[in-house]
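One structure is given here, and the rest of the page talks about it.
The other protein chains are all here in position, but one chain of the complex has been omitted.
Here the chain labels run A and B in written order, and each chain numbers its own residues starting at 1.
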Amino acid sequence: MAKKYPETKILSRNFGVENSWTLDVARERGAYKSLEKALEEMTPDQLIEEVKTSRVRGRGGAGFPTGVKWGFVPKENDKPKYLVLNADESEPGTFKDRYLMELDPHLVLEGCLLCAYACGLSTIYIYVRGEYPLSIERLEGAIEEARKAGFIGKKVLGKKGFDVECYVHPGAGAYICGEETGMLESLEGKRGHPRIKPPFPAVEGAFGCPTVINNVETLAHVPWIVEHGGQAFADQGIQPDPDNPKALGSSGTKLMGVSGPVKNPGVWEFEFGITVKELIYDYAGGPLDGREVKAVIPGGLSMPVLTADELDVKMGFDDLVKVGSGLGTGTAIVMDDSCDMVEACENIAHFFADESCGQCTPCREGCHWMEKIFARIKGGEGTPADLDLLERLFINIEGRTICALADAAVWPLRSIIRKFRHEFLAKMPGTDAADGEDPKAAEAETVGAK
Amino acid sequence: MADKVSTIFINGTEYPFKEGQTVIQVCHENGIDVPHYCYHPGLSIAGNCRICMVEVEGNPQPQISCKMQCAPPPWVSEPLKIQTESEVAEEGRSGVMEMLLVNHPLDCPICDQAGECHLQDYSYEHGGGKASTSTAKTKLPKNVPFGEKIVYDAERCIKCTLCVRFCQEVTETNELDLGGRGDEEIVIMTSKGEFETPYAMNIIDICPVGALTSKDFRFKSRLWFMDFAPSIDTSSAKGVNITTGGREGEFLRIEPRYNPGVNQWWMSDEGRLGYKFVNSPTRVKAPLVRGENGELAEALWHNAIDAAGTALRASPGDVLVDGGCTLEEMALAQELASAMGAKAKFAAATGEGDDWLITEEKGANAKGGEMLGLARAKRASAAAVLMIERDEHVNASMREKAGAVVVFALDMEQVPDSAQVVFPMPSWAEREGLLVNIDGLVQAMERNQGIGPGNLTPPVELLEELIGEFDDAYEWRGREGVIESIRAMKAFEGVPFPGDTATAEVGA
Partner (left out) sequence: MTSTNGAPVSPPEAVEFPPKEIKKECDEIVARYPTRMAACLPVLHVAQRHFGGWVSPEVEAGVAEYLGVSDSHIRGLLTFYAMYNDKPAGRHEVWVCRTLTCWLLGAEKLRETALAKSGCEKPGMTSPDGKFLVKNMECLGLCEAAPAVFVDGKPHVNVSNEQLEKLMDACE
């Protein structure tokens, strides 16, 4: 047997340490050293350059290069500038940021403060989902401690001109507020209806002012980058593909998780390079006894599924795109052979119908419609034409809305009905599949997907 | 760096655009139809309905034209190429149409919006024509009162948020918001349950579907049975452009008509509902002459004119006209007065106003009267002729104390005891003529054939007849001739009239 892919302890170095969330323990273990270093040795521009060099990509799901995002913040602008830390983590199957906030809130704060210093931001709002009471408590406690210790407030660590405030803003139960502009609306005290871009938040974000929005895990990487240099971060993980300008690589480490019917669900940190299969079998313990893995959504709920045959792919931004899926949040959901894929689709469609903000027609009406079609198929009242109807709805929903929630609904559902078509046909009276014949043959007979 | 791109190709034709313009704006300016629900030129861009999708060359996905800038991104030096009728665009729109109708009740047979419903129209043009779903529709609140004047139906609502944005951006009174989430999203109102703004009913007009209907107009008539005519709101002096709607004599509704320089797309509720007196059961419908028995009795038009001439010759005096009388009527009233050796005056009420479309001046043509040189009657005084349309202008005291022998009255209730001859006064919706608004803009109103008793001789003609009773040499000029003589007056020198140029726009 090949050697097990090694775990790394950078972001997770304080996980499991007693009272790791307190300032005393955190400082003993090096917290705020990078902030001190940056304030003493680096200009804000140098810090942005370092983050650019690291090629760190957003860990919230979209994978946008963080340094580039920071560079968008206009320098010549009298308005106050904000950091909104995306700690909404509403993506189903995702729980990695919770570990960071509960177990190492000072690392999160240090990342925020470094970002504020680099981009000239004066206020940090940490938008934590309301369903994370312990994260809220630990962050608020950490902010209080950090304020007393001079890391937050006027003249941070005595640095003239670097004044920064930090507050926790609790969400109240809405998936859409994890979308960055929906989050801004919610922060402003409104319903979380995503905004049309442009203008982009870096120019016109919270309260009409320039705003940086980053994921918790993304910023938690920054202290290490400051300490060891951007190049050291970039040297880790999967390098960019020189032949493909879109493949920016997956540098550094990532918190990866697995949930669902596996022996040992959880979250671990790896240098990019581990495969989905290694993650699920070597770390999550594989399927429960007597079961087999049937399908895996590699990153949250919003990505296309991989079948059991497709798991030999690296958990990386570009690698998963290459096989028609995506890294998303890097936390996989496993479905085993006891899972009825039609019912799973109904469950997934229900989620998106429930969480659609209601703004754009295709998403508001379409998600619920899809759910009803899956319910109909589940109830034995579907026909093969329903699968064609679904394919048509996917076209009319994907890419036709203000934000990506609708796309996120389409991707897992479309991949499931394409990859597990026979399960759908088997529930349709009169089809060969329903009569117990070879599912592949039945598939060939029916009108194929576009 | 290359020159800034300043043109855009739409369906193969190159059009110039102004900085900041969106694709839908340039399309509409050039008569290219792009359907839209949530887009309104007077409100912010919401981009939520998705029906205005067009194809942008190089992009496989159709894009919404309401938000899309005509200017390409800075790194592109070629003009954008847009297709509004291509397969990509059409397929995008029909997909949206289908979604919009999934939960729509399709109750067109009982919906007031039928006939002017964008959902109906676009469904016809861009829809698939058949339903792909047999699933149950979402149930939402119906028949919800939004104040005293408006009814909301959440099932018909397509959540375009035009009404919400109107109350936020135009009136800034914030009575409406969205409630619920996803396909249970609905429009909700503040718990006060009444609008603060006196302009609330505009949300009925801008509602592209039948979700917001007027309590006043609900279930009264199908649109295709009605007559419509462009006119002017005469409830105040702003000269708000309107369209009157009536059917078989009954005045049924008023809607604002776009005029960028006056009222844009809007009007006040007061103006919109200010037509009720026109439908009075006691309208004067024929000329009346007081007989020997002292009672007013119907008479033939020429007999009434003779009787009026006789009465006026016996007791000539001032002519007092309603401040809502047209420029032509006021000019002729002036000529009649001078033929009698007397003066013409106008009376107009004043009241509360705002800084927008409701003026303190209530006489719709008070400004015209002043320009013609008519004095403003402040209190009751003697007059031989009265022209009365609205009660509030030539008010009860003026009517009683004038001692007028010839009275043009809209309603029998307005006729004073002194009247020897009564002519029916058609309402403004039944007359054509010019009004000068408070800002000096001359605007035209047209007659709506579907409103009023019909067969009423226009007051302009009657006034010319009466002048003829005093002046044998009087030459009939007709309305056009009267307008010419008004334009020759010094006060009207250089003043643009409707039809002259675009500056005296009658509306778009």
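As a convention for this text, contacts are C-beta pairs under 8 Å (C-beta built on N, C-alpha and C of every residue); 3 or more make two chains touch, one makes a residue touch a chain.
Because the structure is a prediction, the values reported are computed rather than measured.
J.: Quick one: which of B:P72, B:P105, B:P141 or B:G468 touches the chain that's been left out?
T.: B:P141
J.: Can you work out which residue in A:T22, A:T53 or A:S259 touches the chain that's missing from view?
T.: A:S259
J.: Taking the full complex into account, find the residue in A:E131, A:D388 or A:D407 that is in contact with the omitted chain.
T.: That would be A:E131, which touches the missing chain.
J.: Touch as defined at the start, partner being the missing chain; which of A:G58, A:G93, A:G237 or A:P384 qualifies?
T.: Spelled out, the listed residue whose C-beta touches the missing chain is A:G93.
J.: Which subunit B residues touch the hidden chain?
T.: Spelled out for subunit B, the touching residues are 141, 143-145, 148, 174-181, 188-194.
J.: Even though one chain is hidden, which residues of subunit A still touch it in the full complex?
T.: On the subunit A side, contact with the omitted chain comes from 80, 89-95, 98, 129-134, 165, 167, 169-175, 186-192, 207, 257-261, 265-267, 297, 301, 331, 333, 335-336, 339, 344, 347-348, 350-351, 354-355, 357.
As a working rule, only the chains that are shown with their structure count from here on.
J.: Roughly how many whole angstrom separate the Cα centroids of subunit A and subunit B?
T.: Centres of subunit A and subunit B (C-alpha means) sit 53 Å apart.
J.: For a test of understanding, state which residues of subunit A touch subunit B in their complex under the given definition.
T.: Going by the criterion above, the answer is residues 174, 191, 196, 353-362, 364-369, 372-373, 376, 389, 392, 395-396, 399-402.
J.: Provide the residue numbers of subunit B that touch subunit A in the complex, in ascending order.
T.: 45-51, 53, 61-62, 67, 92, 95-96, 98-100, 102-103, 132-133, 135-136, 138, 158-159, 178, 180-185
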